[in-house]
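Dropping the structure in here first, questions after.
Only one protein chain is missing; all other protein chains are in place.
Up next, subunit A:
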C-alpha cells in the first residue's frame, strides 16, 4: 500500500513537472529520488549489518541463524555463551612428539603393487604414512602420479623377498643419509610412528639391530614377522645391502620374512626386543580385535607356536603404545587413525605410564596411590 501511495505522490509530482515546461526539472527530480533512495539504502544496510554482528553468539554453528527470537518461558537458563573454538586440538601439546620427529628420523617404505595403489596404498598415504620423515611406495612398476617406485620385478608372493632386497637397495642408494631407521611395512599395515620413535629413541642407529614382532622357529635368535612390519637401524641396512654384494645372503626365497631373518643372523644384526616397559608386545601381526578377544585365534593356530615371547590374548596382548597392526583393511585404516589421533577420553589419567621406571613394583605403587586418592575423594564426598 505505501508502495502505491509513493507511486501516486511521484505521479503527482511528475504531472506537475510535465505541466511546467521543464523536462530538465523532471529529470533532476528523478535523478534526485534515485540518489535519495540509494543513499538511504546504503545507510540502512550498513546499520543492519552492524546489528547482525552485535547479536550474541549463543550458538555459533547454528544453521538456523539467530536464536534471539526464542524466548519461550521453558528455555534453559544458565547456558554458557559459547564461542567458536578453532579446533579440538587447541589444547594439545605435541612438543615431545615433535622433538622425537626430528631426533629419530624414520624412512618408511611400503610394499605394494600396481593393482593395490588405489585399493590399499592410497589409504596408507591418507593416514599414517604422512608421519614418516620420508615415505616411499615400492611397486614392481613405476607410477609417477601416485608416486610409486618401480623395482623392476614381477608381482606375486614368491617375489616378495626379491622385492624386499631391491627396495632396501633402492633406499640405500638414494636415501641412506636422510634417515636413521628404515621401516618396511605392507599396504595393509598400520604403523603408529610416534610410538615407533619412542621405542627406537633408546637405541643408536649405529647399532646393528632390527625390531619387529619376534618369531622363534627356524632362526636361533628369532626373526621378524613380515606383515607386522620391521625396522632396520642404519648399520643394519648397510650390512644387509653389503651382504648381497658379497653373496653372504641368498637372493632367492619364497618366504620373505624368514629369509631376511636368516640373513640378519648371518651378518650379526641383533633381533631386538620390541616389547614395552611392562613386557607387552608392540608390533602386531593382526588387527586389535584378533588379539584382544580371548579365544578369537584358536589354540591350534600357528601363531601360538611362533611367538618368541609367550603370546598373550586379552588386554595384556597389546601395549598402550602399540607400533603396528596388520591385515588392516581400508575402513580400519581410518578407524585406527580416528581412535589414535582424534577420539580421546577427556581428562583421563592413563593407567600405563611409559616414562615411569621399568620396575613393576613402582607401577603398582603408583596404582596404590591412585586408589588411595580415589578413596579419599569418596570419603570426603560422603
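Heads up, the rule we're going with is that a residue touches a chain if its C-beta (ideal position, glycine included) is under 8 Å from a C-beta of that chain, and two chains touch if they have at least 3 such contacts; residues count from 1.
Rule of thumb we're sticking to: contacts and distances are computed from a predicted model.
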Which of "Exostosin like glycosyltransferase 1", "C1GALT1 specific chaperone 1", "Exosome complex component RRP43" or "Small ribosomal subunit protein bS16m" matches, in UniProt, the chain that is not displayed: "C1GALT1 specific chaperone 1"
Of A:137, A:161 or A:198, the residue in touch with the unshown chain: A:198
Interface residues of subunit A (partner: the chain not displayed): 2-3, 6, 9-10, 13, 17, 20, 22, 24-26, 28-41, 44, 59-64, 66-67, 69-70, 72, 74, 76-80, 82-85, 87-100, 126-127, 192-195, 197-198, 288-289, 292-293, 296, 314-316, 318, 320-322, 330-332, 334-352, 354, 370-371, 373-374, 381
